[in-house]
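The complex appears here without one of its protein chains, the remainder shown in place.
We just call them A, B and C in the order they show up, numbering each chain from 1.
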Amino acid sequence: MSLLAASSPVWMLAQAAPPAEMGSITLAHYLVVSAVMFCLGVVGFLTRRNLIVMFLCTEMMFQAAGIALVAFSRFHLHHTGQSFVIFVLTVAAAEAAMALALVVLLFRKRESLSAGEWRDLRG
Amino acid sequence: MGEVINPFILYAGVVLGGLGVLLALPRKRISPQVIGGLLGALGVGVLLIGLGLKASPEKQLPNVYFYVFAAVALGGCLRVITHPRPVYAALYFILTILASAGMYLILAAEFMAFALIIIYAGAILITYIFVIMLATQAPAEDEEEAAAPEYDQVSREPALAAVCGFVLLAALSTMVVRGVRGIEVNRGQAAFQSQEAMERVPRRLERALHRAKAISADEAVYLTPDGLPVIDMHTGTVVVARPDPTGVRGAFAEASRRSVAIPSSFDARNVESLAFDFLNRHPGAIELAGVILLMAMLGAVVLSRRQVELDEEAKANQSRRLSAEGEA
Amino acid sequence: MIERLSLLYPEIVLFLGACLVMVIGLSPKREVRSLCGFASAGSLLIAGLLAINTSAGNTTPLPGLLPYVKAILAGVGLLLVLLLSGVVDRRDEEEIAAGRRAFSAMRSNRAEFHAFFLFSLMGAMLCATADDLIWLFLALELTSLPTYVMVAVSTRGTRAQEAGVKYFFLGALGAGIFLYGFALLYGGTGSTNLAQIARELARQGAAGDINPIAMAGLMLAVVGVSFKIAAVPMHFYTPDVYQGAAAPVSAMLAFVPKTAGFVTILTLVSCAGWSYGFVDGRDVYGAGFALPAELRIALWVIAALTMTVGNVMAVLQTSIKRMLGYSSVAHSGYMLVGVLAGAAAGEESGYSFAQSGVAAVLFYLLVYGVGNLGAFAVLASMERRNPDGELVEADEFGDVRGLCRSSPLAGWTMVLSALSLLGLPPLLGFFGKFGLFSAGIAAGDYALVVILGLNSAIAAFYYLRLVAVSLLDEPQGSTYAPTTILARPLAGAVSALGVIVLIAFAEPLMQAATKAGRVAPMTLGVSPEGVRRAQTTELPEPGTGDRGAPSGAPAPEGEHDGAGH
Partner (left out) sequence: MNSGSIIPVLNLLAAGAEEGHASAGPVAHGPWWVALIVVLPMLGAMLCGAAAALKVRSKLPAFLTVGLLGASCALAVSMYLELAGGRSITVSYRWIDFAWGTGEGQRLVANFGFYIDSLTCLWMLFVTGLATLIALYASEYMSHDQGVGYCRFFAAFNLFVFSMACLVMGDNLLLLYLGWEGVGLCSYLLIGYFYKRPAAVAAAKKAFIVNRIGDLALALGTMLAFVHFGSVEYAVIFAKAQPYIEAIKSGHLDQVPFVVQVIPLLFMVGAFGKSAQLPLYVWLPDAMEGPTPVSALIHAATMVTAGVYLIARTYPIFLCSEYALPVVAWVGALTALLAATIGMAQFDIKRIMAYSTVSQLGYMFAGLAFLSSAGAAYHVFTHAFFKATLFLCCGAVMHGFAGQLDLRKLSGVAFMKGWGIVGLAMLIGCLNLAGVPFTAGFFSKDMILAESFVTMGPGYQVLGWVLLLTAGLTAYYTFRVFFRVFVGPKTFEPGDELHAHDDHGHDAHGHDSRGDAHAEAEHGPAGHAAPGHGHDFHPHAPGWAINLVLLILAAASIAAALPYFMGEHGGWVPKLVHESSATTISDGHGSTAAFLASGLHEPGASAHGTLFGQDPHKIMYYVSGAIGAVGIAIAFVLHYAGRKTAGTSRADALVPALGPVAGWARRKWLVDELYDALVRTPLWVLSHVFHLIDKLLIDGLVNLFGWLPRAAAQRLRPTQGGDLHGYAAGMAVGLGAVLILVWMLIL
């Protein structure tokens, strides 16, 4: 069993009865991994107090979506999912750039990365 | 429609995983992180193996490497959310990204795998690490553990978060495993998209035909006036023809048209198909992504300018205070 | 793409405007720099005019949305440009004008601030153009990313930064949620094209149940996007952010991302159909033309909770901005009633504004945008210097006491805006509420309409308090003075005038909203025959002829047609 998926022609897959290596069971594996990753991201966002790590957790959620997209892309035998992932990466990069700039700004202000420092607005 | 997984196994896995995460989350006292990690791994293992149990013997089981990558990726994730030092968390996230890239490889998304490593692990995460280093004082040599700030060492409401997250997981995974059997591959669509990609590479198709000796040397792939080959995805054939004897460039002798089977060695390569899908189907989205990146750059610039202002203000305040003290 | 390009002219103009503004803002000349606002306004004006003349799209489930949404975005955006003047860089500009400091391009944020605003509007417009999940995702991100920065830099205090961090981080969490939803939706339907998703969901619905993966995706997407509209359970950030940001920015937050969010939700929900597609009690579109029960119940609960939580929490507030934040939550709840009530079907006759929930939502967006802007404009136009020499806006109820007497223009703006937001006849807000009520009744969702009515009554508590404080109380001891930036009270006055003048144009606006809220016929054909009919007649079908592509081939964009034949 090789690392790379056997690259049988997509157009032939389209004619053959079942997709050779991407049955629904296998898809379920990837989706479960993706769901676990997503939920770990949520848990991390809720438990970590460090703003940077919290943002890492949202990146984790994005990554979970990426895995699901690529898996679906493979299952559906077209590349739209992969294209989607490219855009997800772009947005993740953009968000990260801004988030990190913001975090540094906040750090300068309070000398702390804790999210708990910012709780003056309430009620 | 049969179940993909026994629900009991599913929920058992989720509960185990939740317990594991709960234990693994850092606390004030020493927390049983190792046990938690193991328990979590067990939970995920139960989930995945439970999925495998129902698979038909050969075909449906995923590549063995999948299990390796999944274990590394999820292990990395767990460490990201449990490690008390943010730098390590970021490094573990790189591990997760690498493992994800591995999974992309299994899923025949080579381009995306490498793009992920280059963009995510190579660029984004390195930025994270820079910022973490920037925003954290280096620990003194003798008190390494104590230097980590309290907010990094103790997680907030671990029980609530774990319960919440894993209830979410239970719901999500239930729906996912119930749904996978019902998804139908739209073969027509797949074939259509594949065909579109193949139409863009008539020369390569021609070379493949020549190599497979499916056509004679003077035959070429027939091109419509639009410059597209005529491919029938149902039968797996393509129309070929001889060039027009009158010698007009690009014209074909209509009488010599015939269909030949496409050799099985030919395929529009993954990257080609992806490129076709990416550039041809989403040109607007690409522009849009460009605008977003531009905007993000501006945003980062504005925010860092604000930092400069803050620093200036702090200095001004300090000097004012000093002068006031001096007067007093 | 070329055909679709013509739909994108407004966005392109806004982009060019943003670029122009960024260049202008770097000029060392003060006069040139002060053109930033004019340049933004100009590009918005052109974009608005182009938007009005844009033909409706033909590839989205709600094709009529496009010109209407873009036009109201440009229109209210123009007012917002007025209001946003002087939010950043004011002190710097004052010092430069006084000759105390030289201009430094490194310190000036004004151009970028305006550019962000234009980017955000552009993103919201793109949401209306979207015919693809990828596009929708990018457009949503483009709408919200600039607003994060705008909030964080809107004032110099730490409150704006706190607001910024809360908004950004929770927004990222929301984005993660709806992105995951989009991914599952793609997986469950096999396409990112919205029209095709709609068709696939209809097919699944007609065949039995919608695939759980698609269903989960839809729910995650809707819940995630409800962050943008500040609906329960994603509403928590709203009051803090509205309070922490400068009032003009809060006014913008209450309109631009909200519009984008509602457009997205309407688009997503239209992909799944509407439950009340009954004409005279007959289910003319077959049982498939139904909002899936899960989605309907979830939206119902969300709508009811959103209204109630928003209104209830607003009652207690002492900060007007915070109160307006909660009321923004409540208004989203009202609009969700319209979302639930559903769309006017594709037929030209037989449906009216009073029966179309989508039209009611679209109209209400305008109504709410105008009224809300007035209230925030009043706050933005009252300011005082704090001990640090910074200008602080009015915020507490005490700050607007007796405003009608001390500064009648601002006072009456506040009164009119509050009354319109309350929905008092005959102000504009009443017509907005009227649409939602009648759509709810027409849809037969009486329980929700009753909840809507009760909530409107609760809303009277705090809106009337605002009116009473500014109209009836004696002005006393307010240290706030009218701002020197005349554009802000002007924006308020225009919006207050709009609350009255637009009554006269309510009819054409409602007609426009009705037109905009019409569901494309392709999502209606839901019975198997309908699906086939929709596929064969409604959509340009590439490769049906000579290529013999199998049924259900996609038609994401027009140019494949050209390529195929």
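Quick note on the criterion: contacts are C-beta pairs under 8 Å (C-beta built on N, C-alpha and C of every residue); 3 or more make two chains touch, one makes a residue touch a chain.
Nothing here was measured: the structure is a model prediction, and the numbers come from that model.
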Displayed chains contacting the withheld chain: A, B, C
Candidate in contact with the missing chain, chosen from C:A51, C:V88, C:L173 or C:L466: C:L173
In the full complex, which of C:A41, C:L65, C:I503 or C:A516 touches the chain missing from this view? C:I503
Of the candidates B:L168, B:V185, B:L209 or B:L274, the residue in contact with the absent chain is B:L168
Had the left-out chain been drawn, it would touch subunit A at residues 42, 45-46, 49, 115-116, 118-123
Touching the missing chain, which residues of subunit C? 165-166, 169-170, 173-174, 177, 209, 212, 215-216, 219-220, 223, 227, 232-234, 236-237, 239-240, 280, 293-294, 297-298, 301-302, 308-309, 311-313, 315-316, 352-354, 408-409, 412, 431, 434-435, 438, 441-442, 457-458, 461, 503-507, 510-511, 514
Interface residues of subunit B toward the undisplayed chain are 156-157, 160-161, 164-165, 167-168, 170-172, 174-175, 178
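By our rule, only the chains that are shown with their structure count from here on.
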Where the centres are mean C-alpha positions, what is the separation of subunit B from subunit C, in Å? 31
How far is the middle of subunit A from the middle of subunit B, if each middle is the mean of its Cα atoms, in Å? 6
Separation of the C-alpha centres, subunit A versus subunit C, in whole Å, is 27
Residues of subunit A that contact two or more other chains, please. 31, 38, 41-42, 66, 71, 75-76, 80, 83, 87, 91, 94-95, 98, 102, 105, 109, 115
For subunit B, write out the residues touching at least two other chains, lowest number first. 172, 176, 180, 183, 185-189, 191, 193, 195, 233-234, 281-282, 285, 289, 292, 295-296, 299, 303, 306
Please output the residues of subunit B touching subunit A within their complex, sorted ascending. 4-5, 17, 21, 25, 44, 47-48, 51-52, 54-56, 59-66, 70, 73-74, 77-78, 80-81, 86, 89-90, 93, 96-97, 100, 102-112, 115-116, 119-120, 123-124, 127-128, 131-132, 134-136, 149, 151-152, 154-158, 160-162, 164-166, 168-169, 172-173, 176-177, 180-181, 183, 185-191, 193-195, 198, 233-234, 236, 262, 264, 266-270, 273-274, 276-278, 281-282, 285, 289, 292-293, 295-297, 299-300, 303-304, 306-307, 310-311
Under the definition above, what is the set of subunit B residues touching subunit C in their complex? 171-172, 174-176, 178-180, 182-189, 191-193, 195-196, 226, 228, 230-234, 281-285, 288-289, 291-292, 295-296, 298-299, 301-303, 305-306, 308-309
Provide the residue numbers of subunit C that touch subunit A in the complex, in ascending order. 133-134, 137-138, 141, 145, 148-149, 152, 158-159, 161-166, 168-169, 172-173, 175-177, 179-180, 182-184, 186-187, 190-192, 213, 239-240, 243-244, 316-317, 322
